[in-house]
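Only a single protein chain was left out; the remaining protein chains are all shown in position.
Chain naming follows the written order as A and B, and within any one chain the residues start at number 1.
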Amino acid sequence: MPPIISRGFRGRREDAPPGRVPPGQYVTRDFPVLSAGPTPHTPLERWDFTISGEVDEPRRWTWEEFRALPAEEITADIHCVTKWSKLDTVWQGVRVDTLLEGIETSAGYTVAFSDGGYTTNVPLEDLTEGKAWVAFSYGGEPLQPVHGGPARMLVPHLYFWKSAKWVRGLRLTAADEPGFWETNGYHNYGDPWREQRYWGD
Amino acid sequence: MDELMLDGNAVAGMLTEVFAVEMTTAIVTCGNCGTSGAVGAMHVFRGAGIVMRCPNCDNVIAKIVEDGTRMWMNFTGMQTLEITR
Partner (left out) sequence: MEGTTVLGRLTWQPADVTGVVAETPRAKTIAFGVPGWAGHRAGQHLDVRLTADDGYQAERSYSIASAPDGTRVELTVVRIADGEVSPYLTDDLQPGDQIELRGPVGGYFVWEPPLGGPLLLVAGGSGVAPLMAMIRLRAAAGSDVDTRLLLSSRGWDDIIYRDELERLNGNGLTVVHTLTMSQPPGWAGYARRVDAAMLAEVGPGPAERPRVYICGPTPFVEAAAQALVGLGHQPEAIKTERFGPTGS
């Protein structure tokens, strides 16, 4: 039975310029908080970011070392698989390219891993050439814990579950290793413009 | 404590529709810490999909994703689910 239309119901949706928003998405001015678990609160003194796995030598940055790296401002549209999109979000972050500088690897894939156990897999080439960052600021303010602070991945060309909150590192892998949601129905790659939300899409 | 956190009551409709038995009183035994409790007392988070966690140890008890027609459920974090018919 098709759903019953509720007279006059629209929800809280914004209009957007045509072609700006991927198929099936709705624009919001809010920043919905979605989370797979309780908000971690790792103290900055204990925080580090590591790159490990199929690398010549693992790398590690403390918070001070991470914040000393060259960073840039990023303005991006973000698209959540739950159908909301937020346009022109402004972040500050370190390019993944910067973190990978000087690292030798034959790996084609990565797994981003976070405090609390969340993981998500992204092909290495989707994190390079200016396509991805480790972001520490949103909207001009330090990234709040509920939005993934102190630092999260920012990979705007893929659905936002690929932008792992509370990220603590990247593991470079020879084989693709589907992560927390990719093993449970969500699409392995997640391109919003091809509407790759679920398995088989 | 997370103000966003819900409990198993929040997913009762979805689970009961699928399993066709009362689900909030179903008893979950956590595969990580062995604690048992009613589904209604489990901690529930809404991420890209639903995550149900053990209130004792935060272990992921269940993950649920749906697209309107298909539903993917993972219960590997659960040792057992006891329902009453």
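In this text, contacts are C-beta pairs under 8 Å (C-beta built on N, C-alpha and C of every residue); 3 or more make two chains touch, one makes a residue touch a chain.
Everything numeric here is computed off the predicted structure, so don't read it as measured data.
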Given that one chain is not shown, which residue among B:T16, B:T29, B:N59 or B:Q79 touches it? B:T16
Please give every residue of chain A in contact with the chain that is not shown. 1, 3-13, 26, 30
Residue by residue, what part of chain B touches the chain that was omitted? 1-10, 12-14, 16-17, 20-26, 38-41, 84-85
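The working rule: only the chains that are shown with their structure count from here on.
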What is the distance in Å between the mean C-alpha positions of chain A and chain B? 25
Quick one: which bits of chain A touch chain B in the complex? Just the residue numbers, please. 33-39, 80-82, 117, 146, 159, 161, 180-181, 183-186, 197-199
Within their complex, chain B touches chain A through residues 2, 4-5, 43, 45-49, 51, 53, 58, 60, 63, 65-67, 70-74
